[in-house]
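Apart from one protein chain that is not included, each protein chain of the complex appears where it belongs.
Entry: chain A
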C-alpha cells in the first residue's frame, strides 16, 4: 500500500505513469499500484510454474510434451522452427547475445549427435573445421584479388603516359624489363615504351609533345574516373568510399544488406583499379579491406555455421579485414593488429588466431603472385641500415606534431565537406563531382613530377635513401667525390645541389596540392582509401624536414648537438627515415591508430631499430590530434552517417539513470506491449501496423504488468504469416498466446495461435535506477540490441542501442564539463545509500535535470524533490 500512496500523490512521477496508463486497452501499462500485492495471485503463479523464468532452469527443462526443450530462447522443439525467424531486417542491429546463444545451441546439438553415426561424426568434424576453412578461402581470395588489383592498377596507371608497343599488357617498368638501352640517369626510358606523344606525333621531346602528353593524361584520367563512378552508380552504389567506417559498424553488429555482396565485390575490385589509375588522390588500401570482407562474407555462405549466424559471421569478417590489411601493406601482423585495434568489436582469442592465419594465407598468395616483380608485397618496401641518434627524436616528435595537426585539420575539413555533400543539393551530382575533382587533379598534377607519378611510387621514392646508386632529382647533391678519394660505401652528408633545391619546392607544392585534394577526394562516390594519400603527405613533409636537418648538420657541424656524432663526411642523417616517420605520423593523426600502425610501418621497412622513433612520432601525433577532437576519421564518418555504433573506446562519464534514457519518456505515447494470452490475431496485427517498433515486451496481463518476455516485430509478422498459410483454422479472431498451454477459451472460438517459439524469454532487463554507466557497459560488452527497464518487476520502458547513441549525442552537445570526481562519485548510486533523506534527493534532482534540458520539469523544485524521495523510500520499503 506504500506504493499506492506514493503513486497517487500529485507530481513528478504520476504523470508519466498516467500517460502510460491512459493508453488504449492493449498497450496500456497500468500504474504500479497493487502490483506488489498481486504477487501471489493465481496469474503470477501461473507465470512461475508455466514459464519457469527462474534462473537456472533455462536448460534441459522438461515441458508438457515430455520432450527435452533445451533453452528458453527461441527454439521450441515441439513445433518445427519457422523459416525466417531470427533473421534481421536491413539497417537493423543484431542481438549478439541471442546469436551467441543460438550458436551454442547448434553446437550442443551437433555434439549430442556426434556419437550416433560415422556420418554425423564427419559432419561434426566438418563443422569444427569450417572456421579454418572459411578463413583459408578468404585469405586465398583476398590475396589473389589484391594481386589482380595491384597488377591492373599499375598497368592502367601507366596507360595515362604511354603504352608498351611489343606487349601492351606490360606497364612501364615491365616493358623495359630486359632492355639494355636504359641509362643511369633516365632509367625508365626504353624504346619499347612509347609515350602518347611519341606514338601520335612521332616525337618524344618538345613543347608539342608535352602538350600532347598533357592532353592524353587528362583524357585518360577523366575517362577512368568517369567509368569508375558510372559503374558504381549503375551496378553497386555500395562500392564507393573506403568502406572501413561501414565495416566497423557492421562488425559492431549492424546489418547493411548487400554491402558485402557479390556485386559490391566485383564492382569494387573493378572500379578500384580505375579510381587508382585515374590519378585521384586516393589509395587502394582501405577498399582492399572491404574487398577482403566481401570475400569473407561470400565464403561464409558455404558454411551453415556462419551463414545462419550473424555473430559468427562477424568473426569471419574480423579475420577477413586482417587479411585485407595484410595484402594491402604486406604486413600480416600489422593486419591482425589493425583488425584488433581499429575495426573489430568482438575479438575473442579464437578470432585472433584465425585472423593470423587468414593474414598469413593472403600474404602468401600475394607473394607468390609477385605483382611488383620485386619479391615484395608492396611497392614501397625499403630497407635501411643506418642508425639514428637520440637528438633526432626532436625532429621526429615535430613530425608527430605535424601529423597530429594534419589529422585534426583533415578530419574537420573533410567532415565539413561531407556534411555539405550530405545535406545540400550539391550531393545530387555525384558523377559531375567526381569528374570535376578528377579534372582538377589531373590538370594540376601533371606539371609537377612528384604529383604526376603514382602515389605509391612517390612514397617509394621519398622513402628511399640517397645512395650512390640513386639518380633521382632528390639525390643531386653537390658531389665532393673525386676519383682519388677512397671509396665509401655510404653517402656522406653533402651540400644540396640545385636538383635538391628544385625538388624541395616541387615537394612543397606537391604537399599543398595533396593536402587540398585529399580533403575533397575522400568521400567521392568511387572507391577511395585514405592510407596512401595520408602517407604521401607525411612522407613529403618528412622528407623536407629530413633534408633540412641534413643541411643543418652539414653547415653547422660544429654545433653542440651535431659535434659528437655527426662529423664531416659521415652519413648521419637519413632523410628517407624522416619520410617514413612522417608518413606514420600523418596516418596516425588521421586514423588515430597506434600499435597496429607502428607494426605496419615496421613491417614495411623491416628495421627493428626504428621502432622507437616511429612510436614517438605516432604517439605524439595521437596526442596532438586528440587535443583537437577525440575521434579518428572513421569514427567521424560513422557519426556523420549516424550509424548505430557504440564505441568501446569512449568512456561514459555522465550520471544519468536508465529511467532518463528509456522510452517512453513522459511526453511520448505509452510503451506498446503485448499480453501473453488475451490478444487476438487482428489485435496483434493492429499493434504491429500502428507502431513502428521493432520489438514488443510481452507481459502477463493488463492488470499484472510483469514481464514475460520479448518478441521481435519481424518474428511476429513472419510467424503470423507462416501460421495463416500452414495451420488450419487460424482466423483473424484467433487468440494469440505466448504461454506454454493454451488459455481456456469458450467452446466456439477459433483455434488459438501459439507464438511461444518466437518469444525470447530471457530478455535483458535492468531496473529503472540502474546508472546509465552500467547500462552502456552492458550494451558494449554483451552487444545487446535492446534492454527492458523494469520497476518492481513491471515493465516500464525499453532502451535500445539507438536510444543510447542519441543520449550520448545529446549529452555531448548539451552538458557542461563534468562535475569533479568526488562529486560524481558521491552521487553515483543514490538508491544504495541509507535513508539519508536530506542530501540524496538533491543530488538526484541535479542529476536528472541538466542531462535532459529538453524535458519539461516542474517549476516547483521542492515538490519534485520530495516526490523523488518518496518514490525512493517507497521502493526500498516494498522491496
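Simple rule for what comes next: a residue touches a chain if its C-beta (ideal position, glycine included) is under 8 Å from a C-beta of that chain, and two chains touch if they have at least 3 such contacts; residues count from 1.
Keep in mind that, in the parts below, contacts and distances are computed from a predicted model.
Per the UniProt record, the chain missing from the shown structure is "TMEM9 domain family member B", taken from the list "DNA topoisomerase (ATP-hydrolyzing)", "Kinesin-like protein", "Chromatin accessibility complex protein 1" or "TMEM9 domain family member B". For the chain left out of this panel, the touching residue among A:227, A:379, A:611 or A:745 is A:227.
Checked against the hidden chain, the listed residues A:110, A:128, A:199 or A:256 yield one contact partner: A:256.
In the complete complex, the residue from A:86, A:241, A:529 or A:613 that touches the missing chain is A:241.
Of the candidate positions A:101, A:137, A:152 or A:251, contact with the unshown chain belongs to A:152. Residue A:167 is the one among A:112, A:167, A:432 or A:648 that touches the chain not shown. Not every partner is drawn; the one left out touches chain A at residues 91, 147-148, 151-152, 155, 167, 169-170, 174, 177-180, 182-185, 187, 227, 230-231, 233-238, 240-241, 246, 256-258, 263, 266-267, 270, 273-274, 369-370, 373-375, 418, 421-423, 427-428, 430, 468-469, 471, 483, 487, 523, 525, 640-643.
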